[in-house]
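Please see the structure below; I have some questions.
The complex appears here minus one protein chain, its other protein chains still in place.
Take a look at subunit A:
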Amino acid sequence: MKNQSINFIKEGIQKRRIRWILVTSILTVLACILACAMLLLGNTFYPVQDVIQALSGEQIQGVSFAVSTLRLPRMLAGLFAGFAFGAGGYIFQTLLRNPLANPNVIGITAGSSAAAVFCIVILHTSYAVVSIAAVVAGLVTVLIIYLLAKGSSFSIGRIILVGIGIQAMLNAFISYILLIGDEQDIPSAMRWLSGSLNGSQMEELPSLMITVLLFSPVLVLLGKRLNMLELGEQAATSLGVHTDKTRIALILASVCMIAIATATTGPIAFVAFLSGPIATRLAGAGFSNIIPAGLVGVNLVLASDLIGQFAFEVRFPVGIITGLLGAPYLIYLLIRMNRKGDL
């Protein structure tokens, strides 16, 4: 009897593991396909052969410029930023136990955007400085929200309300900067209002790529502990998790990733919010869904950018498409949470 139930549990774990691996690999394959599509599609279609040659460094008339200067940075920016938003958003939602608590809603991306816009429009700094400023501003925003919302007891509602207020102020600040800035800087700064891959350049990318590559293994290692944290403070402690340290490490890592991604592409609307719930729905609960959430983010950003570029007569920036996809889901989620009385 006992053996039977142990076998039953083992079988369940096995099943979920298979599902997790399956979903993760499908998402990876899908992301690769979309990434290739980003390189192949554009105003003019170049044969695959030419694209590969251009990527390997050969100079081909026309192809080289379009592929390595326009499409490759765009694809890489979408890829890494998508992963950063997806994984970072999932961590926030899991730590705060509420899908609404994501960097977009509580104003962290607005903090990074404000810093990035300030650096670009007023100080005219290099991309490295912009990235650092965005990260610092993101962390400071988190800290301010935490301090203001701490109160006598922890309340997710208060965090969200304070975040909405902070966000309104930061957006006002961004509008002010855009007003007093030079006219020539405005188009590049407009990106920080809706999120766009337009005009991504190779030189912007290293800090984003390094951060994502550096933090991903950390997150994978911490992922198991995140799962234990989900069981509750006491359970996690008795399983040997330093809850406070783990929480701080996770928040630091995800804020860094999200802030740098925001500094590169602008706050692409709703990716951080959508990825977590979609990943959990696909891969099931039980295993850490940080990686699947990151992959969902990649797929969302790349697919939305392709839709934005080619589905309509006009080219829409990626943030508009993700906004149109994400907003109804946000409302649906809100309705469901209200019905269940989770709020």
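We adopt the following convention: contacts are C-beta pairs under 8 Å (C-beta built on N, C-alpha and C of every residue); 3 or more make two chains touch, one makes a residue touch a chain; residues count from 1.
Criterion: contacts and distances are computed from a predicted model.
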item	value
Record-based protein name (UniProt) of the chain missing from this complex, from "2-oxoacid:acceptor oxidoreductase subunit alpha", "Iron ABC transporter permease", "GvpL/GvpF family gas vesicle protein" or "Formate dehydrogenase major subunit"	"Iron ABC transporter permease"
Chain not shown: contacting residue from A:I160, A:L205, A:L222 or A:V296	A:I160
Omitted-chain contact residue, chosen from A:M169, A:I210, A:A235 or A:A285	A:M169
Interface with the unshown chain - residue positions in subunit A	100, 105, 148-149, 151-153, 155, 157-158, 160-162, 164-166, 168-169, 171-173, 175-176, 179-180, 194, 269-270, 312-314, 316-317, 320, 323-324, 326-328, 330-331, 334-335, 337-341, 343
